[in-house]
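Have a look at the structure that comes next, please.
Every protein chain but one is kept in place in this view of the complex.
Read from first to last, the chains carry the letters A and B; within each, the first residue is number 1.
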Amino acid sequence: MENLNFTLLFDPLGIFFILVILLISLPSAVYSLGYLKGEYSPAKITLGWFLLGFFILSMGLVVSVSNIFFFLIAWELMSLVSYFLVVFDTGHEKSIQAGTIYIVMTHLGSAFLVAAFMLLYQQAHSFDFTAIKNACLVMPGKTKNIIFLLLLVGFGTKAGIVPLHIWLPYAHPQAPSHISSIMSGVMIKTAIYGIIRFTIFILGVNSWWWGVLILVLATITCLVGVIYALMERDLKRLLAYSSVENIGMIFLGVGLTMLFISLKLPYLAVLALVAALYHLINHAIFKGLLFLCAGSLYKATGTRDIEKLGGLIKKMPQTAICFLLGAMAISALPPLNGFASEWLMLQAFFLGAFKLTGGMKLFLGICASMLALTSGLVAACFVKAFGITFLAQPRSHYAQEAKEAPLSMRAGMFFLAFLTVIFGIGACFIIKLLAKVASAAMNIDISGMNFALNNFTLGLKSGKEVYLSTPVIALLLIGLALAVFIVYRLFNRRKTSLYQTWDCGYYKITPRNEYTATAFSKPFRLAFSFFLLPYRKTQKIRESFYQVKSFAYETYTTPVFKKYVYQPLLAWVLGSAKFMRRIQPGSIHLYLAYIFFVLLLLIIFMPKF
Amino acid sequence: MQFIILFSLLISTYLMLIAKRTPALIRGFRYQSLCLFLVTFMVALGQSEPDLYIVAFFLFALKVIFIPQLLYRTSKKIKANEDLGLFINPQLSLLWALGFTYLSWKFSLNLISPGSEIKAIMLTIAFFTVLAGIFLMISRMTALAQIVGLLVMENGIFLLASSITGGMPFFVEIAIFFDVFVSVLIMGFFVYRINKFFTHIDVNKLSRLKG
Partner (left out) sequence: MKIVLILSQLVFFIILSPLLSGLISKIKNNLRMRRGQSILQPYYNLIKLFSKGQVVSQTTSWIFGITPVVVIASALAGSLLAPVFTFPTSMHLAGDFLALIFIFTLGRFFLSLAALDAGSSFGGMGSSREMFISSLVEPALCLTVFSLFLQFGSTDISSFNAVKTVSVSSIVGAIALFMVAIAETSRIPVDNQETHLELTMIHEAMTLEYSGRSLALIEMAAYIKQLIWFFLIAQIIFPMSVLNPSSLSGLFLWGFYYIIRILVIAVVMAVVEVSVAKMRLFRVTDFLGFVFVLGLIATICAILRV
């Protein structure tokens, strides 16, 4: 074995990811000052800080080592430390269960990664990235395909592609909120780093079906993620499923990049990778923000169930405005950052379709429309999340006694909210920087390419030009709003009277009359019932035939992947293990007899050896 | 002369295999160890190396005197019936033993070059002794039989080593002797404890502990 030198590689792609890590970890760390304060003993809080530092360090190592051996070590370290952080709240049994599922799934992925790395080492006889990259230039196509599939499963488990995503809705809600924000914002992005580094940079994409496969998987991931998010009433599980969906969107960009590289379209490849990376950092920012807000809600009210909350915008105004900004960003509303990256991704699809032929055009068009569908569903989901949690009246005593979050928590949230606005309005600057990162990742020269008209307008050119200027849109919106507001104030100063909500003449309108989250998502539950397989149970308690005293209504959606993919697999594994147990009755004599008879057989047949 | 001793070793092994009660088994083991001692002593006389004398002496002390005494005492302390608990009745065991003998004869013919007949016979008997030891462990229920089977195996390995290679290095022999002694001590103690706890030493009933 050659000597492994531990060198760190700081190329633009790695630096970009380190930036993402730091950008999310620092506000989360500040946030955890206030979050952990009342909850755990000081010794445990110190342990939490230690683990957090270790976690950030391990993620930084993953994106900066230049050696597959150390990459694996850093990867395993990251998984292990995050496991300890997920089960940090050891009081709850659900945390332990979530941790178990998480560690099993992540090690499954690591097994595939080890297999892929072993194949790479076998081809290149070296652990170093550059040596492997040179070896990959001459690798036979079949080996490349196998390595690609192994890497896809390995990194896909960590990223959360369907059907390997089931650990996400368990692990993210149970972890402490600042850890959830780092895990969801940054850790699953290291898997994207892995895919970009190993597939695009090292393996080199030569087959077009790689990109198509990733596009199909990513579309399915988007849709599955957002449909499950719509059905959730636990706020952090909703955010976890929404992370699955956004990972799908980032993979859409990565798949497009691979497709364009294999078809030798450099401008479009750079554009697609820029869109993917932009969405990556945007998602890190607004998902981190949303998880931090969810954490402050949990700390203030003691519950994550949005059906028990309501009216919090009056009790926690600053958290509310941060959550609103996060919700607006994730629903891709102009002029925030989600809008810019979503627009860029759609343009990547469209412009790409312009250059491709026939069936691929249609395929890209359908993928783009599925992307549009998910963005519409995400907007619905976050209207529900924000509306039911913060607006109207409190639905239970949990929400009635809520207090605003402490300053350190608010500081973290405000910083990220500020970033969403900055990354939206400054889209041009960011895209110029990202173009440099993308060109370094793919070794494509971008000196001739033009992504922006000037410092404020994005201009993409493939055929005809198309422009977007987020600062101008922001100015337009704010200017028009101000103008209207002034006219509004000037026009009529007659007084506004406060009264109750219109209740159709019903004299007693209570918080029970408000819409619930389950009710809000009912049209979606029915429209997507072919996938969700909901079932419901109603129960009427009658005093007499004409008088119903109470009515109980329960509805569940079937967890399709758990029930139809994982449980049969587990049942098969356990069943065959039980079958195998029959050769072990526990009798020593039988075990000795096994040894003896094998010995006899060897003696009898030994001359033949 | 050597042939006679080797064949009496063989006979003593057969005696062990058809034994129905614990004292008979231990007696058979004693005879076997005595024969082994005689073989070693004669080889020592022939080669006149002091090492082999010491080894032979140890063999006599441990395996002819101490260990059978220990085993007797353990079986007395147990106070249970001295029934060995046979899975395979004595007649069938004898048939199996004859089969094993034939098998080892064929095996050793493959290994030894034609010329040294005595070596072939020694190898056969040694190998057969090992097989008989495992067979004892499989086909007898009690824990004492397992111990004796282990000791018989050890005898067989000793014979194997001394017949083929002219004896193992001195220190290895001494070490093995001490190991065997200590392990028999421990195992005897444990058999006593097992009996105290379970009121029997039927190893087959251990499978009830299976989870």
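Rule of thumb we're sticking to: a contact is a pair of C-beta atoms (placed from the backbone, for glycine too) under 8 Å apart; a residue touches a chain by one contact, two chains touch by 3 or more.
Computed from a predicted structure; not experimentally measured.
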Among the chains presented, those that the missing one touches: A
Sole residue of A:Lys361, A:Lys436 or A:Lys562 that reaches the chain not shown, by the stated touch rule: A:Lys361
Of A:Leu476, A:Val548 or A:Val573, the residue in touch with the unshown chain: A:Leu476
Contact partner of the left-out chain, one of A:Leu8, A:Ile146 or A:Leu526: A:Leu526
Selected from A:Ala372, A:Val560 or A:Ile603 as touching the chain missing from the view: A:Ala372
Listed residues A:Arg494, A:Lys508 or A:Lys537, member touching the removed chain: A:Arg494
Residues in chain A touching the chain absent from view: 311, 313-314, 324, 328, 331-334, 339, 342-343, 346-347, 350, 353-354, 358, 361-362, 365-366, 368-373, 375-377, 379-380, 383-384, 386-388, 390-393, 453, 457, 463-469, 472-473, 476-478, 480-481, 484-485, 488, 491-492, 494-503, 509, 511, 513-515, 519-524, 526-527
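The definition used in the following text is that only the chains that are shown with their structure count from here on.
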Interface residues, chain B side, partner chain A - complex: 87, 103-104, 107, 110, 131, 134-135, 137-139, 141, 146, 203-204, 206-210
Interface residues, chain A side, partner chain B - complex: 584-589, 592-593, 595-596, 599-600, 603-604, 606-607
